[in-house]
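With one protein chain held back, the other chains of the complex are shown just where they sit.
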Amino acid sequence: MQMAEALLDIRGLSIDYEVGAGVFHAISDLSLQITPGRVLGIVGETGSGKSTLAHAIPRLLQEPPARVRSGRILFRGVDVLELPRWKLPLLRGTGIGMIFQEPINSLNPAYRIFDQVAEAVAVRKLRDSGQTPTLFQAVEPHDYSRGKPVKTGPALLHAAIPHLPGIGTGARREALRTEVLDYLKLVRINDPETILDLYPHELSGGMRQRVMIAIALSEKPALLIADEPTSALDITIQAQVLTLMKELLEEVRTSILFISHDLGVIAEMADDVGVLYAGHLVEFGPVEDVYTNPRHPYTKLLLRSVPNRYKTDGPLPALTGSVPSLAKIPPGCPFHPRCPLAREICSQDPGPVLERAKGASASTHLSACYFSEEVATIG
Amino acid sequence: MGRNASDLVVFIGKRLVQLVPVVLGVVVITFFFTHVAVQNPCAIWAGPHATQDQIDACLVRFGLNRPLTDQFWSYMTNLAAGDWGSNPSTQISVLATISAAFPATLELVLASLVIMTVIGIPLGVVAANGAGRWTDHLVRTFYLSGWATPTYLGAVVLAIGVGPVLGLPTKGDFTSTPTFPRPTHMSVVDALLALNFPAVGDAILHLILPASALAFLNLGIATRMTRTSMLEILPLDFVKTARMKGLSEFLVLYKHALRNALISTITIMGITAGVLLSGTVVIENIFQWPGMGAYAYDAITGYNFQGTIGVVIMFAIVVVLSNLISDILYGLLDPRVEWR
Partner (left out) sequence: MTETAPQTRNSSSRAEATLVSKAEASVLRDFLRGLLRVLRANPLTFVGFILVLILSVLALLVVLVPVVTQLLLGHTILLTPFDPNELTTDYGQPPSTSHFFGTDNLGGDIFSRILTALPLDLAIGFGITGFALLVGGGLGLVAGFWDRPGTIGGVVSLVILRVTDVFLAFPSLVLALAIAASLGRGTGPAMLAVLVTWWPYYVRLTRGEVLAVKHQPYVMAARAAGVSEVRILFRHVLRNLLEPLLVYYTLDIGTVLVTFSTISFVGIGVPLSVPEWGSMVELYRRFLQTQPWTVLSAGGAIFVTVLAFSLFGDGLRDILDPRSRRALVQAAIPSTLMAKAAAAAEA
């Protein structure tokens, strides 16, 4: 189906949270692929399961209360869910990287910027040189070959000594320093020497997020997961960081999985988009196609509810009803109680598992609605 | 940013100044308890068969028949001048005894702190990592058992029960009185300075049981605080970032999470110096360790009021100083704190 081998191939993933209050079906029967070199955006409202998906891929979810009911997550052919726990660190860093939403929390408040970036660079260098095992030989992002784990060399213990100024392995620090500065310059921080000795709380939000990106990219991951990276930033800073990320896409060629609730941000950043509703993937396709010609009622209504600056007539066209609790997802198609196209079958049958949307132009434009061709008629 | 060397000096200086009224208060309260509240020390010293004349003579000799204000004044001036009285029966100067005994207690407490840190903190990490599961319950039962054991019981069982079984010494700090000079009065240090390595080994062996007793009984302080702190820190995003760098779980827990959790733990451990000092009173008595705790035990039970005053004041000063050290350490460890 795909031309290149999918970098990330998720098949039939279902994840539940079991807590005292009940069982929350965070993700239900989700399947998608990420092609190398492209940016996949996942858009959905709060509680749609986006964060769960982002955390599930590198297995950051805490097993109780989370439970993977079914499915496989294949990263370059390796099933992440089958990996023994001790092998997980090998997958992360140089295989999959991740950046988070709140930059103040994402950086360790007790260590200086230099140490935090240098640590990431050190991990990558040790794996490149074969001194530590890795599942994927990190040379260039697209030259990954699925080599066997290298025999264990000396452990990464020097990174365990916090690098206080003047203490620690001086020679290694110097060797890392050039690369640290390079990556900080890559994320467009001017005069990076000035921030090396600072602590995270001494930087602005935008700067911290750039440092986060630098840390993630310095390990040259094949896949970078961005979990709402700009949602906590001021609108102007958000624009700067997004511009930066787009420019980096050209330079670095890492594939990105970009999670956001903001339709506009996804429109800017993504090549393909997946729409999540109540843990179900309801539509998937190239972003221009999905946005101009949505083939699922939810997508259409969502797009329509975005306030148009120049609209002056009448109330905002918001969706009726509200998102269902993930503990009580309606039977059949999860959207049917709020859908203007709902028929009787919709309350019983969950809908096709992402079939080719009828009436869509791209062959990769998929929809989970039986009546995808009628979506254009929704006013 | 409020964290350079001169700021630090001001920070420490300010807190030292705040110590003064507390120490003064300590001195006053101690006077109250030993001069005002006590019935008639002379009657006790002179023994049950003493005559009234003997008691009166004793009162005069110790100035206990003067008005309270006079007594208070000479008490304060004596303390300040360094005359802390002497043991009524042996006539040895209290201050001299305390100066010799204090380092020994310091050695014991430091050794206990080391054990508490090395064992207690990782246990807290393990408990937090497995929160709510059996590892958590196991660790909790372990340190609560230590906490629930009264010091005297633990000391007795270790000294009389466990010690002989393991072949560890249970009396004093050396097997036989050392012949080399004791400049610091700390057994291990003195032996090292004298380059007497068999004695160093002997000293360490003698240190093991009492220090372990003190440590095990108070392990809960370190473990509990570490666990709580780690529970607050583990959900934070920077822990996830550390994981996503591809670091091993060990590095994530100890280098990243614990480094932040340690801030609270170390602060609490400094503040609980008082608990450790209280423990030394019984432990030093049972293990015959020549420290301030043993001296306190003897002074208090022997109605040596001068000695009691001296040792109580000394203990209070140590507690206040360790609170200060705690405060300073907190400022050093948390980069976000400004030194003001």
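Read from first to last, the chains carry the letters A and B; within each, the first residue is number 1.
Keep in mind that, in the parts below, a residue touches a chain if its C-beta (ideal position, glycine included) is under 8 Å from a C-beta of that chain, and two chains touch if they have at least 3 such contacts.
Quick caveat: nothing in here was measured; it's all calculated off a predicted structure.
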Quiz item: Which is it among B:Met76, B:Ala100, B:Leu231 or B:Ile268 that touches the chain not included here?
Solution: B:Leu231
Quiz prompt | Residue in contact with the excluded chain [from A:Leu8, A:Leu32, A:Leu61 or A:Cys333] | solution = A:Leu61
Exercise. Taking the full complex into account, find the residue in B:Ile263, B:Val281 or B:Ala294 that is in contact with the omitted chain.
Key: B:Val281
Self-check item: Of B:Leu95, B:Val156, B:Val189 or B:Ile204, the residue in touch with the unshown chain
Solution: B:Val156
Quiz item: Considering the entire assembly, which residues of chain B contact the chain that has been omitted?
Solution: 21-23, 25-26, 28-30, 33-34, 37-39, 131-132, 137, 140-141, 144-145, 147-153, 156-157, 160-161, 164, 224, 228, 231-232, 234-235, 273-275, 277-279, 281-282, 296-297, 300-301, 303, 308, 311-312, 315-316, 319-320
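Basically, only the chains that are shown with their structure count from here on.
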Self-check item: Touching residues (chain side chain A, partner chain B) in the complex
Solution: 58, 60, 85-86, 89-98, 100-102, 105-111, 119-120, 123, 127, 134, 155-156, 159-160, 162, 199, 201-202, 212, 215-216, 219
Quiz prompt | chain B residues touching chain A - in the complex, by the definition given at the top | solution = 1, 236-238, 240-249, 251, 254-256, 259-260, 333-336
